[in-house]
Every structure is written in C-alpha cells, then in structure tokens.
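The block underneath contains the structure these notes are about, expressed in structure tokens.
Heads up, one of the protein chains got dropped from this complex, but the rest are sitting where they should.
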Amino acid sequence: GCGAGADKKEEAGGKDAQDAFSIAMVTDEGGVDDKSFNQSAWEGIQEYGKANDLEKGKGGYNYLQSANDADYATNLNTLVRNDFDLIYGVGYKLQGAIDEIAGQQKNAHFVIVDSVVEQPNVVSLTFKENEGSYLAGVVAGLTTKTNKIGFVGGIESDLITKFEVGFIEGVKAVNPNANVDVQYAGSFTAADKGKAIASSMYGAGIDIIYHAAGGSGNGVFSEAIDLKVKNPDRELWVIGVDKDQYEDGNGKTKAGEEFNITLTSMVKRVDVAVKDLAEKAKTGEFPGGEVLEYGIEEDAIGIAPAPHDEHLSEEVKTKVAEYQEKILKGEIVVPTK
Amino acid sequence: MNLNRYMNLLIPIIAILLGLICGAIIMLVSGYNPIAGYSALWYGIFGDSYYIGETVRQITPYILSGLAVAFAFRTGLFNIGVEGQVLVGWLAAVWVGLAFELPMIIHLPLSIIVAALAGALWGFVPGFLKARFKVHEVIVSIMMNYIALYVTNAIIRDVITDNADKTDNILPTASLRSGFFENLTDFSRMHNGIFIAIIATIIMWFLLEKTTKGFELRAVGFNHDAAHYSGMKVNRNIILSMVISGAFAGLAGAMEGLGTFEFASVKSGFTGIGFDGIAVALIGGNTALGVIFGAVLFGGLKVGALNMPSEAGVPNELVEIVIALIIFFVAASYFIRLLLFRFKKEGK
Amino acid sequence: MDYVIEMLNIRKEFPGIIANNNITLQVKKGEIHALLGENGAGKSTLMNVLFGLYQPEKGEIRVKGQKVGITNPTIANDLGIGMVHQHFMLVDTFTVTENIILGNEPKKGISINLKDAEEKVKEISKKYGLSVDPSAKISDISVGMQQRVEILKTLYRGAEILIFDEPTAVLTPQEIKELIRIFKTLINEGKSIILITHKLKEIMEVCDRVTVIRKGEGIGTVNVADTNPNELASLMVGREVAFTTEKKPAAPTKDVLAIENLVVKDNRQVPMVNSLSLSVRAGEIVGIAGVDGNGQSELIEAITGLRKVEGGTIKLNNKAITNMHPRKITESGVGHIPEDRHKHGLVLDFPIGENMVLQTYYQQPYSKSGVLNFKAIYEKAKQLIKEFDVRTPSSTTLARALSGGNQQKAIIGREVDRNPDLLIAAQPTRGLDVGAIEFIHNRLIEQRDNGRAVLLLSFELDEIINVSDRIAVIYEGEIVAIVDPKETTEQELGLLMAGSKRQKAGETS
Partner (left out) sequence: MSILQALEIIIPTAMFVAAPLIFTALGGVLSERSGVVNIGLEGLMIIGAFVGIVFNLSFVDMFGSATPWLSILVAMIVTAIFSLLHAVASITFRADQTVSGVAINFLALGLSLFLVKIIYGKGQTDRISVSFNKWDVPILSDIPIIGKIFFSGGYVTSYIAIIVAVVVWYVLYKTPFGLRLRSVGEHPMAADTMGINVTRMRYIGVILSGAFAGIGGAVYATIISRDFSHATISGQGFMALAAVIFGKWHPLGAMGAALFFGLAQGLSIIGGSIPFLKDIPTVYLLILPYVLTILALTGFIGRADAPKASGTPYIKGKR
C-alpha cells in the first residue's frame, strides 16, 4: 500500500492542518550545526516548535541534512511526503530543487532562504547582507590603525559580492583613506587557504579582516589568535559573519590572560526570519509568491549586540547607530553589486 | 570451474551481509535500534515508487563513473581524476544545452557527446603526460581535479552567467528528463539517462572484451613491453584509454547536468561521484556487469541513508560505515574464501 | 655414515599435483651432487623444501645425522644451508654489500656499519676468489656477477651446504668456467654442493654423484664416474635422446636479411652496435656467438624495430625496414622469439590462447572489422598447442601458469606458424631440459629446410655449433669473424669472442 502515497497525503494534510502547523527544513551541505545560516534557521524552527508545544519529528518540527547537491530534492520530497505544512530550503543552493518541486507539489508550501523562487507556493526569504556589511565596514573603517583592511570571501558569487560591496562602501564612507584588500579562498571549507590568506594580509600590515568564507574563515580566526598570542601588543581583529562569532575569537596569551579578537560580527538572524514567517503562515497569512527582504528594519540584520560589542569604542557605536538610522530612513542606499 | 563461479557470486553477498551485521552491531552498541534503522534504510530505497525512482537516479551517474574507473583499471591505469572529468562533462553538457536552439533529436545527443568529449579532454592530459613524459597519472589526475573544480566554477560565474551561482536551466530539447518516469515514480528525478548508462555498460563490455582495440588496450595494460613487441602502439593506447575513461566520466557529468539538475552550479567541493566511482568499480571487480552491481549497491545505500535520520534517528554516516565495511569484506575475499572452506570442511 | 644432508621419502603436494613423491636424496660431505630431471620434474620443489620455503607433507630431513624441522629459511641458514635460487633473489636497487648483509647487518650504534660490511665482503670474496665490487648496484652488474653475489650471500652466513638451482642457465661460457672454478674452491674449503642443471656435460665435468628424478619420483642415484650422458638422459626422460641434431647440408639462396654499417645505442646512449654488417640468406641458419654485452641484444632489437637505429640500413628481401614500427616489420615477414620471454614474449595475464595471436589478432580470421573472432583464435591456439606439444591444462589457462619450457614452446609455435621469411631466435632454449631443446632445434632446422632464413643468438657454444650453418662472431658491436661450424672448435670461437683474433679485419686490410 505504499504506492498510494499521494492520496493518503491529502487526507493527512487536511487532518494535520487542524491540530498543528508543522514545519521542517532541509539544510545545504553545511549541515545543521554549521555555526552559520543552517544552524540559525534550525534555531528559529526549534523556537517556533517549543513556542507551539510541538515535538521533534513528523507532525511537529524537523530537519533533514543534505550530504551533497543531489540530496536536496530527495530531502524536500521526503518532507512533502511526511506532510509538513511549511518546508524551508536553507541556502541559495536549494533554489533549483525548490523551484522544481514547488511546481510539482502544488499543495505544499515552501520557503527558500537566501534566494528567490518565483512560484505561487514559495516564499523567498532574503537578507540585506549588504546593509549589515556596510555597518561592519563602518566599524572597520573607524577602528583601523593602519588604514589597511582585508576582506576574505569564500567563493565569488552574487551573494558574497553583496557582502564585499557593502563592506567596502561602509569603510569608504567613514574612512576614505583606508584600503580594502579583497581575496577569495575559492571554497567555503578550506581552512588552510583562509589561514594562509589571513597570514599574508596581517603580514602586509592589515589589522582588520572581515570574512564571508564559512569554514575557510576558521583559518582567519586561528591566524589572528596565533598572531595575538605571539605579540599581545599588536592590535588585530576579525569581523565574523552570519552568526555572532564572538566565541570563535577567544584566545589565551602565554601568560594565561584571556583575550578576544572578534571585533564584531555581521549577524544575519535567519532564525528571526524563519520563526516570523512560520507564525505568519500558521495564521493563514502565507505570503506565497512574495520575496521578503529582511534587513535592519526587521531586526534580522545588524552587527553583534551587547555584550559582544565590548571592543567598539563609544565613538564607533555612535557612528554605527548614525549610519543605521540613515539606512533605515533611506538616505543611504547600500548597493548590492 | 563451477565452484569458482558459485564462489564469485557468494562472496559479494556474504560481504554485504557481514557489512550489514557489523552496522547492526554498531547501532546496538551506540544505542540505536538496528531493526528500525534498517527498515528506514529499506524504505528509503524501495519503500515507495518515489524512492525507487530516486535510487535509479542516483545509480545512473555511479554506473558511468564506475565504468570510467574500471575501464582505466583494466588497461593498467588508475584514473583518480574521474571527479574532475565529471565536473567538466557536467558543465559542457549544460553549456551546450543552454547555448543552442536545436530540435531535440540533435540537441540532446549533441549535449551528451560534448560532455563526453569534455571528459575525454580532461582524461587526455594525464594520459598524454604519462605517454610522453612518463609522469605518473595519479598525481596529474589529482591536480586536474582541482583545476576542473576552479575552472568550471569560474566559467559558470564569469562566462555563462553574470556572476551568478548557477546557470539557467537547460532548454527542454537538451533535457534527459522523462515525463513517463516522473509519473511512474511520483515526481522522482529518475530520467532517461539510465538507458545511456546501460548502453555505456554494454559498450564498455563489448569494446574491452570483444574488439581488437580492447585486446590492445588490455595487452598494453598488462605488459607494455609485450604489447610493443607485438606491434601495438603503446603510447597511443595509454592516451586512448584515459580518453575513453574520461569520456565515460564526462557522461556521468552529463547525467547530472541534463538529467538530475538541468543546470550547473558553482561548487564548493567535489561532487563525490568520481571518488565513489572508484569504490563502485572495485566492488564490481572492474568488469562491466560488476560495475552495475556496485552502482546499484552504492546508489541504493546512499539514497536510502537519507531516510535514516528522520525515520529512525540514526545518523546517516552509519551507511558510510557499512559501505566501507562491505568494501573491506569484498577486498578481503580471501578471508571469506577461507571461512567458506573451513565451513565446508567441517560440514563434511 | 657421513652424509651432511639426508632427505628421506619426501612428499610434497600442490593442489592437484604431487610435485615430490617419496624422493630420497643423500649428499656426502665434500661432494658435488647433481640433481637431474626434466622441466617440472620437481627439483626446485625438493630444494625449496630443504631450504624451508615449503613444508613437506611426509618425509624427514637430517642434517649431519640430526633430524631437523626446517620451517623457514632462517632455520636453514642456521643449519648451514644456503641456496642460490633459479631466479635470483637480489634486490635490484640495492648495492652488492647491502644484498649480502641484508638480515644480518653489522651495526655501529643504531646504523649499519657499511665500512665493516664492505670489509667483510671483500675478505670473503678474496678467500673464495669471487671478485665483486661491493658498492656496485645490482642493476648495474652482469648476470655472472649477480650470481657471485648470491654465492657470497650464502657464504657470508657461513653456509656449509650450498644449493645451486640451475646456476648456469643464464651464464656465458666464460662465466660458467669461472663458476666451475669457484665450485672447486668451495669443495676444497670443505663445503658440499647440490647442483641442479639440465646440462649433462657439466654434470660429467664437475659432479661426483647424481640423483635423477622424473615426474616427481626419485629414479635413483649413480656415481658420475660409472655413467655417461646418454644413460643420464634416458634415465631422466625415460627414452633415448639424440644429442647432435641431424640435419642435411644447407642450401642457401638469396639474401633475406642484409644489414649494412648498423649503429645502435643503448639506453644510456652508449653505442653498442658499431657499423655492423651481416647478411642471412634464405635456407640457412646464421648463429651469432659472442660474450654477453657485446651488442647482441641491441642488434636484435634494432632489426625488430624495438630500438632506434642511429645509422646504417637493414633490408629485408631487399626492402629497407630500418626504423620501421615493429608491426610493419612483423608484417614484412620477421618472426622473433625474444630473449626475455616474460618481458616481451607473452602477456602473462592473458590466456595462452590469446597469446597465440598477439601479432595477428587484427587480421582475418581472428577478427573482422575490429571485432574479435574467439572461435577462430582458439581453434588456432588449440592447433598450435597440439602441434608444438605445449603442455597446458587448456587453451584458456593463463600463460603465467605454464612452466618456462612450455611458455617457450608456445612462443615458438606462434612465431614459426606465421612462416616468416626471417626467424630470429634469441636464446630459444635457455633453462629448458634436453627433451625440449631437441624439439626446438628440430623446429629451427625445419624452418631452414623450408627455405626460411634463421638468425640464432645463443650463449651456448654447443648449440651454436650444432645448429648453425654459419657462425658470426660478435665483439664490441662488430662482426669480427664469420666461421664455418664444421671447421671450428669451441677453443677457436672462444678466442674470437674474446676479441683476441680479428679474422675478417685481418683478411681485408
């Protein structure tokens, strides 16, 4: 009786909708605990689940991990088969799979995170990373002592360009003399490349590096920490990305003194957006076909809040607030390309 | 003779059983329910027409990458560069699929052929360097993998698209998608590529076992000197072997580009199809029929594994472990032979 | 009773075959004891049992009267048994000294004391007159030299009983003479020797007693003084064997092979063949005599297209084949029984049947439009297997599983069957028993009688003199003399080969 899945689903779907609004997500290759957007999305889903007294599993909330590109569609379909009411595809890589499956499974509802799919049953959830990066750029431009700043990207793409461009704009806005050196690791998983690039950047006098390189960024942190241990007097910083990466910047000097080199992080609150959308959909307001852009205004983009703003001077904090205001008011439009 | 045949069949079956038993023990020890785990696995492979379709979809490129590795092995070469050849084949297929407007009868074959040619070109480099400069094919192919990864990414980003992460979808005239299979399997991505994979298997078997060219390629693989002595062109055959192997790999890429995905995307790492192809070929004893067997086993387990975390809470890495153990047991068939031998003796 | 070695009623089985069945071998102290038998009779197996590489199913071994269990070579070494194997057990990339001391290295601290080791090697080599260069690499020294290293290995370990498995099969006449001298030194030093050889002449010359085995069974032991080669041969084979090959006088006609001023270099770019000229006519066998390393191999590789020709011409039936691809040369009518049958002659992992069409697989009837016709291939294979008495379980058996003699017969069958205008036979009988040798010689002569040209390369002067119609002596890459076998002696040939007498040069200038 397995072949009759399609019919069964519709019945079950109807029943399900009455008791609980269940949600689930499919990760990209990064996995559910990538300390980045997958993890953040999962946190949002968990929060929603707890708030609504749901259990992990069918009929509640769940996630499926993809080991590679080919798994996205299988996982999405599995969730459709498990009758989840709202299915998130996390990461721009799932765009193709969602587009296709949404066309086939017209009764199911999907959300694509970080990309756009034009289908009536899909909501596209994107973020204004350029705005957050702009603020990070403001911080960097004001904090740098050497006027040399670095940007390390993962793989060149539209998405990462948004980070790069926004960051450079931010730096230039407050410190036209500062120079931003841009390098790409060619991968989101090559920590050795990240470390080597960081080594060359810090070696050339750069004192702040903003990374948008996922796992390759691990290498940036390790290089910065090691340089700090070697020479505790040197001021050098890393700006984290996606999540508050404060913890990743912890280190200990030879003398046993603890320090932290995460200047700030460009935080992208996927969790906020994911939960927000789930709540909306639950009450029947699923904005199918729309592209939702979450930014500073929606509290979904920004730099790491207190207490992890300890490295920022009051002056910097004021300036950041100032520019944030300008962006909100539309006085500044941060480019994406 | 007869006994040998029976052994050759029995050994992989015993290897699979042993692998599964070890997997069950691991599940038990780490607090999972092996029965639930394996039923989830089973369901994920055969449970539903959708999953069967997906399994076939996964098997398709595995057959071709397995053939690529096996073909090279049979001719004395280790093509560890299948991964890179898959990538360039994938890109080439999509490129042709996007760039031309042609009737399907021309467009689809053209896309497939160009993919094979691209893979062949990528295989040509290590083949040529080995023939001409005696450079070890293993290093060159490892390097070619990385070059393929970065070059295809750059082409997708800067040449085919304007700094996008993926290309548009190919035109329907170049697609391997099959409405028939989609209906049959409830929207799985099973596509017509499976026919190409099967045809390629037959070609490999026929070419290697039945033709004079195959005779030459095998002779060169076993003994360069004797092949040279008997008037074969050794260098040309080395290159040809890598080219054919690369072409199979390019086809595997076309399966992904024209069938499963219908687009090419920027990749952060390797697809795994090429590296898994090594295991597929080796499980299959580097024969054409064996490759099919290996691909079915491998593709089935990989697709089924996706169902294990959600249905049974078992991490899908367990399947990776089981696959590894099966490969071990197949490799150490001497051990199984010994076991069987002892078993028989005691039985008497 | 002063037997140093007694192997009593030894039985050794391999799956499907009894290699040694109830064989007894008793060796006296200070004697050279020959072990004689056809290819595959079980000689190597018996010696491997004595050396601890195989465990016998039955029987007992005594060393100096003591019953012993030899379960591995280390024990054999400790008992004073050393073995020089049929196929040398030397690590090519190591030096002479390293090979000798391996497993028994003199140490200084944690490292090898190479200086001590070389001293010791020099000392032993001086004592037994086995001169070697202790620091030379094995891959750089001649086969004869390698054999000395093998002997030194056993002496270094203090061996009292030395086993030699076909030591002379790969040696030149000079080297054989040298080896025999060494045997005598060893005996004088109180050692005992077991010698496996197919060469009855050698047995008659150096041995005291001889044990004959046939098809795994011990036939008996006789005193050499009380026997003769004919008797030994018939004991071994079980029938009468003819020693000198019967043949009619040659009737040569036109030139088939004509070589002029040929120059060929070896892999290190050293000229090995220097403006060599030679012709072989239809209906004759030309034998090339020479000491190993005088350009023989390069000459043959040049003719067959396996090596580049630097200068001069090679003509076959008046058409130049210089520097043509091996396939073209084969097609022009050259057959080649290669010197190294494992390297060139066979694809060991192919069935013997497929090896039979190694040069012709692309022609009708073995294939048609690129597709092989296995029926035709195996029909041909079966025909050749029968015709040339190749002993193999079936035509689908891998070539690897055949004994050397049978592999050789298969190659000869393949080459002769193509009826080439020129048949090149390089060392065609190396390592084969007298029965097989007789068979092969007859085949070569048959080719000649059919009006083919035959070029024979051999280090066995016996063979050269017996089979050839003309003998060309090669020295340092040149033909220094052409002699008539009926009018020459081994003595004279030996002198020519050593370069001390240049007949042709003397005549022309």
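Per-chain residue numbering starts at 1, and chain names A, B and C are given in the order in which the chains are listed.
Keep this in mind: contacts are C-beta pairs under 8 Å (C-beta built on N, C-alpha and C of every residue); 3 or more make two chains touch, one makes a residue touch a chain.
What you are looking at is a predicted structure, and each value in this text was computed from that prediction instead of being measured.
Though it is not drawn, the left-out chain touches A, B, C in the full complex. Only one residue in the set A:Q46, A:T189 or A:T336 touches the chain that does not appear here, and it is A:T189.
Touch with the chain omitted from the figure is made, among C:P73, C:P271 or C:G311, by C:P73.
Within the entire complex, the positions of subunit C that touch the omitted partner chain are 48, 51, 53-54, 72-74, 77, 83, 85, 87, 89-94, 98-99, 101-105, 107, 110-112, 153.
The chain not shown here touches subunit B at positions 26, 30, 78, 80, 125, 129, 133-136, 138-140, 142-144, 146-147, 150-151, 153-154, 158, 269-270, 275, 278-279, 282, 315, 317-321, 323-325, 327-328, 330-335. By the touch rule set out above, subunit A reaches the unshown chain at residues 31-35, 65, 156, 181-184, 186, 189-193, 195-197, 199-201, 203-204, 215, 218-219, 221-222, 225-227, 229-230, 247-248, 250-252, 254.
As a working rule, only the chains that are shown with their structure count from here on.
Chain centres defined as mean CA positions place B nearest to the mean of all protein CA atoms.
Here the spacing of subunit A and subunit B, counted between their Cα centres, is 34 Å.
Mean C-alpha position of subunit B lies 47 Å from that of subunit C. Distance from the subunit A centre to the subunit C centre is 75 Å, each centre being the mean of its Cα atoms. Within subunit C, not a single residue touches two or more of the remaining chains. Within the complex, the subunit C residues that touch subunit B are 304, 306, 325-331, 336, 338, 343-350, 354, 358-359, 361-362, 367, 370-372.
For subunit B in complex with subunit A, the touching residues are 47-50, 54, 57-58, 150, 153, 157, 163-166, 169, 182, 186-189, 256, 260-263, 265-269, 271-272, 302-303, 306-307, 309-310, 316.
Within the complex, the subunit B residues that touch subunit C are 210-216, 218-219, 222-223, 225-233.
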